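Complex shown without one protein chain; remaining protein chains in place.
Here is chain A:
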Amino acid sequence: MESECVRRDADPPVSFTPDAVLAAFKAIPDLLVRDAALTARGRWLDVDCLLGPSTQPFHVAIRAGRIVDMTPTPVLMRSWRFAYRATPAAFAAYWQTMPPAGWHDLLALTKRGQATLEGDLHPFMTHLQYFKDLLALPRRSAFGGVS
């Protein structure tokens, strides 16, 4: 076999601080408010879910595509339909302007074991592109620059 151009990224692929990841995640509701097109794509979506860094996830309440409440866990006896939680390293990589290969998609992260998807997946799957774009919003604010 002849091969060329093999490149793999070490884990974690980018440098980050947990506090910066948490701050970037907390900014998502405000970023969504400024994205009318993404909000409109979620207009049929009402769901209570668990999203965020695995070290500090949030209960997120979405109504008609808008985040109406985001509260850090734990909240006593609060329910959720599905959870998408990723390591801080995964979010830091996912939010790069040019994310490293294999860290550039929510399901790439689950495949590589850097994120978990649990619960009733129906609302997540019916709005898959919405959630991919929602959780990518910090990328636009140049979270980590070009990796």
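We take it that a contact is a pair of C-beta atoms (placed from the backbone, for glycine too) under 8 Å apart; a residue touches a chain by one contact, two chains touch by 3 or more; residues count from 1.
Note that contacts and distances are computed from a predicted model.
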{"item": "Options \"Yip1 domain-containing protein\", \"Alpha/beta hydrolase\", \"ABC transporter ATP-binding protein\" or \"3-hydroxy-3-methylglutaryl CoA synthase\": UniProt name of the undisplayed chain", "value": "\"Alpha/beta hydrolase\""}
{"item": "Hidden-chain contact residue, picked from the options A:13, A:52, A:99 or A:138", "value": "A:99"}
{"item": "Chain A, residues in touch with the chain not shown (by the definition above)", "value": "1-7, 97-99, 101-102, 104-108, 110-112, 122, 125-126, 128-129, 132"}
